[in-house]
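Note that this complex is displayed minus one protein chain, with the remaining chains in position.
The block that comes next holds chain A.
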Amino acid sequence: MSQYIKDFPILDQQVNGNPLIYLDSGATSQKPFKVIEAVETYYKTMNSNVHRGVHTLGSRATDAYEGAREKVRRFINAGSTQEIIFNRGTTTGLNLVASSYARENLKEGDEILISPSEHHSNLIPWQQVAKVTGATLKYFELEPDGTLDLNKAKAAITDRTKLVAIAQVSNVLGTVFPVKELAGWVHAKGGVIVIDAAQSVPHMKVDVQDLDCDFLAFSGHKMVGPTGIGVLYGKEALLNAMEPIEFGGEMISTVGLYDSDWKELPWKFEGGTPIIAGAVGLGAAVDYLESIGMDTIDAHDRHLVAYAMERMGELEGVSMYGPRKDRTGMVTFNLDTVHPHDLATVLDAEGIAIRAGHHCCQPLMRWLEVTATARASFYLYNNESDIDRLVAGLKKAKEYFGNVFR
């Protein structure tokens, strides 16, 4: 699998005198030549605004933009491109569902059910919906290893549950949550499910029809695509009944002096000049990932997590969070009493990039009873030797702080 490193030009460099080991793909992934070149080619040969120009460049740009939508549709197996809304990223997608769907459909007495492990972007929008609509925000109970007990989760979903919002993969614990089962249970009670797929779509095959989810949001930049482009999938019937939250150019059909109506899906949710180059880059990212195969990537990433947990578990003083199995993408941990920032600085001196802090999950940090953690996250361009370097770096950090603390 290390064969893919050569596709990622940024990884071929020294950082602080050592070969770069990038273990922060959970924050953002690196980009292969194919994606960088697709964006460059777009700007060099077809840049223009979409859906309006009669001229040739306008058609090229429109074809490239809508072509990318079709690639994304196929990638997540949506029924129609009308269900694929391009936006800025997962946060924007989740906020659209909260601001348009939830504010309109929820009322006092209804319940929103989420997990304490949610990223702030899948938590604060629901706090706001609860405040505005009078609905009650409730939480699933997490087991000590950061998983859901299926029986308890099923029982938590009641007739009052109008909306369940949950990450398919936790960005801290790496837990793969049983979203397909949750979708079935919430539908049986008449509610909808919103899936934060920011950490799942990059790492595994996600089929929205198989999951039978109502909404699913993810970001291009975590799946080797450019920053600034994301996707919201929504079931056509739900999206059709929803009002746009951004009004202006690109999203209208007829505009009168006092009233206007909207284009059909998906454009009614894409007010303003869209993120054309970003979408083209995302299309190239989808092509790249598919050329390797999502099942191959899935197996690789899960293997790296298992290998990292095994190797890091051999080190005294390492505490790891989350389940032992059914997890992907990352290992979140602490080393002795070394603060994660200090640890990240020592590893950075070794050329190893990890994340340290609360990972946009303050409620989860309180649940874990820590103030911050370190996180090493993996992707297709990582391999076992990167983890060996991480473990060597951790040993060095232990030694270093062991000395200065003495």
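A few comments on the model shown:
As a working rule, contacts are C-beta pairs under 8 Å (C-beta built on N, C-alpha and C of every residue); 3 or more make two chains touch, one makes a residue touch a chain; residues count from 1.
Throughout what follows, contacts and distances are computed from a predicted model.
For the chain that does not appear here, its UniProt entry gives the protein name "Nitrogen fixation protein NifU", which is one of "Ligand-binding receptor", "Fe-S cluster assembly protein SufD", "Putative ABC transport system permease protein" or "Nitrogen fixation protein NifU". Shown as candidates are A:P116, A:G184 or A:G357; the residue that touches the absent chain is A:G357. Among A:I292, A:L315, A:A349 or A:V391, only A:A349 touches the chain that is left out of the view. Considering the full assembly, A:M365 is the residue among A:L335, A:M365, A:L380 or A:L394 that touches the omitted chain. Residues 16, 339-342, 345-346, 348-349, 356-358, 362, 365, 371-372, 400-401, 404-405 of chain A touch the missing chain (whole complex, contact as defined above).
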